[in-house]
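Other chains of the complex are left out, but the ones given are in their true place.
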Amino acid sequence: MGKNRLEAFSDGVLAIIITIMVLEMKVPHEPTLAAIGSVLPVFLSYVLSFIYLGIYWNNHHHMLHLVSRVNGTVLWSNLHLLFWLSLLPFTTGWMGENHFAAATLFLYGINLLCCAIAYFILQQGIIKLQGAGSILAHAVGRDIKGKISPVLYLLGIGASFVSQWASGAFYVAAACMWLIPDRRIEHEVAQHIPQ
Amino acid sequence: MGKNRLEAFSDGVLAIIITIMVLEMKVPHEPTLAAIGSVLPVFLSYVLSFIYLGIYWNNHHHMLHLVSRVNGTVLWSNLHLLFWLSLLPFTTGWMGENHFAAATLFLYGINLLCCAIAYFILQQGIIKLQGAGSILAHAVGRDIKGKISPVLYLLGIGASFVSQWASGAFYVAAACMWLIPDRRIEHEVAQHIPQ
């Protein structure tokens, strides 16, 4: 089965998720710059989640570049990933509206962790489908980033009820780590895939 | 007439439906885990409908794989299916917000039944267009799942004013039945369609 509709559907869902998040930013009723200032926490949480969704879209894009066919397991693993990503506007909005309160940082971290696990399951499903000599397995290699980020999410979750600053810092750190593009896969693509 | 735009449009609509459902989950105003607990019924109804929409997308994907051209009847049968699917966020939100009250389970079942009927009409329209020796007709075969699921929806509708648990169980059972991927069509694709 081809991967085109999988890509198209995923792009559609990711485009909608990333865009409807902005709907969580309620337009203030007063036309003053002070009123805009009160939206700042929501805006910051929006920026963070926008970057996370950008990272997922980017990595998803790279990963599917190394895939030529999909099966039912991969389709459902992909939907499973999209499910957790689709909850990000909710957890982001809750976190921003409540000025990064402990419980909201806790839930946001849980959401990020579930996304990471779902991404890992999808990656393993593709590698299993590709079998021995999987291009993706080779490209992913030891997957250091993929192993560090859940640890950072867990640290953020653990820190949420202790120090909100520390908790937020772990989530920002994980995003920064991923912003560095995944040269491994870009490298593999350059070697294995005719453009 | 080609099927590409039909697929693209359907993917777009399904991606939007599946994503805007999350907008029905209103962000609670208190930053406590207890407040999140109150969203749980809405969350559970969202999970169920997400799975149903995933099933429809999956089956739609498989079915159109066996289609090479479409006509006006197929275009409108497809829009008819999308219409009933687009009502799912409404019936899902109503059901979740009212903690699976009898009337909401009743309406949700009606909605699922209409989706199933619309899917059946679309399938028949494609088979009729393909004529004798239709690949889809061969792949669908006796369509046992397609015959069992409306019965389950009817049982769920009938049970809704008697036992909410039983009603919900029928809807969950139908979803579980479909989650097992449609090997028949995957099998046909492997045999008949050059990848």
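As written, the chain order gives the labels A and B, with residue 1 at the start of each chain.
As a working rule, a contact is a pair of C-beta atoms (placed from the backbone, for glycine too) under 8 Å apart; a residue touches a chain by one contact, two chains touch by 3 or more.
The shown structure was predicted, so the numbers you read here are calculated from the model rather than taken from an experiment.
Visitor: If 2 of the identical subunits are displayed, how many subunits does the entire complex have according to this structure file?
Guide: 4
Convention: only the chains that are shown with their structure count from here on.
Visitor: Degrees of rotation, nearest 5, to put the Cα trace of subunit A on subunit B?
Guide: That rotation is 90 degrees, given to the nearest 5.
Visitor: In their complex, what parts of subunit B are in touch with subunit A?
Guide: Going by the criterion above, the answer is residues 7-8, 11-12, 14-16, 18-20, 22-23, 25, 27-33, 35-36, 47, 50, 54, 57-58, 61-62, 65, 179, 181-182, 186, 189, 195.
Visitor: Sort out for me which residues of subunit A touch subunit B in the complex.
Guide: 1-2, 5, 8-9, 12-13, 15-17, 20, 23-24, 69, 71-73, 75-76, 79, 82-83, 86-87, 89-90, 93-94, 97-98, 101-104, 106-107
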